[in-house]
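Omission of a single protein chain aside, the complex is shown with its protein chains in their original locations.
Chain IDs A and B follow the sequence of writing; residue 1 opens each chain.
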Amino acid sequence: HLDKCMQDKLFVLQLAVWGLRGVARVILANNPLSGALILAALYWASPWQGLLGTLGVLASTLTAVIIGQDSAEVSGGLHGFNGMLVSLLMGVFSTAGDWYWWLLLPVCLGSATCVFLFSGLSPVLDRWDLPVAVFPFNIIIVLYLLCTGTDNPYFPHHPATPPGLPEHNGTELIAVEVTCGILLGVGQIFACGALGPSLLILGAVLLYSPLLAAHALLGSAVGTLAGLSMAVRHESLYSGLSGFNGALGCMAVGGLFFTFSWRTHLFAIASAFLSAYADIALSNLLGTVGLPACSWAATLTATLMLLLTGSLAAYRIPIGQVMAP
Amino acid sequence: HLDKCMQDKLFVLQLAVWGLRGVARVILANNPLSGALILAALYWASPWQGLLGTLGVLASTLTAVIIGQDSAEVSGGLHGFNGMLVSLLMGVFSTAGDWYWWLLLPVCLGSATCVFLFSGLSPVLDRWDLPVAVFPFNIIIVLYLLCTGTDNPYFPHHPATPPGLPEHNGTELIAVEVTCGILLGVGQIFACGALGPSLLILGAVLLYSPLLAAHALLGSAVGTLAGLSMAVRHESLYSGLSGFNGALGCMAVGGLFFTFSWRTHLFAIASAFLSAYADIALSNLLGTVGLPACSWAATLTATLMLLLTGSLAAYRIPIGQVMAP
Partner (left out) sequence: HLDKCMQDKLFVLQLAVWGLRGVARVILANNPLSGALILAALYWASPWQGLLGTLGVLASTLTAVIIGQDSAEVSGGLHGFNGMLVSLLMGVFSTAGDWYWWLLLPVCLGSATCVFLFSGLSPVLDRWDLPVAVFPFNIIIVLYLLCTGTDNPYFPHHPATPPGLPEHNGTELIAVEVTCGILLGVGQIFACGALGPSLLILGAVLLYSPLLAAHALLGSAVGTLAGLSMAVRHESLYSGLSGFNGALGCMAVGGLFFTFSWRTHLFAIASAFLSAYADIALSNLLGTVGLPACSWAATLTATLMLLLTGSLAAYRIPIGQVMAP
């Protein structure tokens, strides 16, 4: 109903709706209203990051329109979310400070390139009825960070710290901070480390689907637990960075790609653990060359779960029919 | 005949047979008796390693039963061998000493995760009629070692030494030790570095198929030769670590996936050389971050050989019909 009445309206308005859908798609929702709330949260956390995110989602959606991608995909926001994530991460890792206007150049180019990767990966993954998900984002951001290096004269960035690095001053773990970290884990999906905006993002997911929101929190808690069991740096727990891969892995299985039942619920928890441990492993590996693991762990785990054969496969929803639970 | 009479017996006995088949599958055999001999060899070499191996094979077989994997696959032992290898390697790399009971936690979890990976990789590899082989083991052990890191407070492990590292005290190569290394190469498939148990393992393979045993020794010799030509560390040659990938690569082509003829025999030697050189290369690469190359080289080489087109493909046995030669 929403999409139909939009057909007659202006292209700009249509593009806004596609973009907002793209914003919501990052956190596996598919609702322009949730997207608007999330974007508001990002502007609240940092206007510069909000601007970068907006630019990224628009740049990649427009590129998809220009190079003639499938219009159903474009209007579903499928070409926006990778571009948005690339822009947000470029902003977070940049050491040139806010309002460094030259950064808009890689932001636009990187977001546009996501469309090429999305379009190129889809026939490969389609063979097994798999979604492209955030593979393009993960590839592009790693390439960008590798390309510029830490002491680039034009686009400097700070290297990522592996979570397994030993801490020099072994302080006590603060329980309240860890609990905050679980909530921040939801915000870290958008590379946002402030508590208020994280709660607003969680609210936006709740608006779309309470089941998805519950799994987001559960997954973030599982991820933090996994981090504790591996004795990662405290900062990693407090900032929510150990939780967000767990959250994504849990949401994908528990609230999106499988019909809900007790078996899939347990399965979602297993997926969260696997995502979280894989994230620690990949962060340690990529951290040796100063790279972040982004959401590689959750993306690979969710892809693996969708490939599973056996009795769990019966609960799987085909990609074409995935919608709000 | 053996499988049928088992249907009526107790589940525990059935599980034991499935497990023993899984143990034998590690070295490409498929026979509960060979499995029992190999398990005895492992307990002989180190009771702790034997216990870990037993636990690993049981944990992964049980997980496969619980998450409802195909029963023919489970009873064939296909879900056991990856879990066993993961457990053995976790034990070998741990620096916490024998009988460190906390290690049983990652052993059980890691073995269980292998089933998910096995199940998830099979539809991808099935497209080209390829076996999943030990890909899950290789992935899980690398993730585990990355996750814990060398100075983890709970699960410490020692880093792997790349074979290409220059030696400080250039001693003479001892011919007898190198010959022992060839025999140990067969044992190293089970991460076992003692001569007696290695011979028992070779005997277990001989029991299943003399052709397979001959190729195991031949491949190990080829691997040692490749190691010599690249001037790897002497320790790597003496311990059999340079031989075991060659052995696996040689066995897979010469005794399992291809019908035997002079052409496939030469082909098996080529496969052994390729596995051995690829193993040195990957060990040097992964050694820079302290990781072992496990059996990545042999697994990738065997997969490549199964993909070959041209006149050699005519000798290939379809995966469904692979059995004892």
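General observations
We adopt the following convention: a contact is a pair of C-beta atoms (placed from the backbone, for glycine too) under 8 Å apart; a residue touches a chain by one contact, two chains touch by 3 or more.
Note that the structure is a prediction, hence the values are computed from the model and not measured.
If you put the hidden chain back, the residue from A:30, A:113, A:220 or A:242 that touches it is A:113. Only one of the listed residues, A:13, A:147, A:174 or A:314, touches the absent chain: A:147. When you scan B:180, B:214 or B:304 for touch with the missing chain, the hit is B:304.
Listed by residue number, the positions of chain B touching the unshown chain are 127-128, 164, 166, 229-231, 270, 274, 277-278, 280-282, 284-285, 288, 303-305, 307-312. Summarising the interface, chain A meets the missing chain with residues 67-70, 113, 116-117, 119-124, 127, 142-144, 146-149, 151-154, 289.
One rule holds for everything that comes next: only the chains that are shown with their structure count from here on.
Note: centroid distance chain A to chain B, computed from Cα atoms, is 37 Å.
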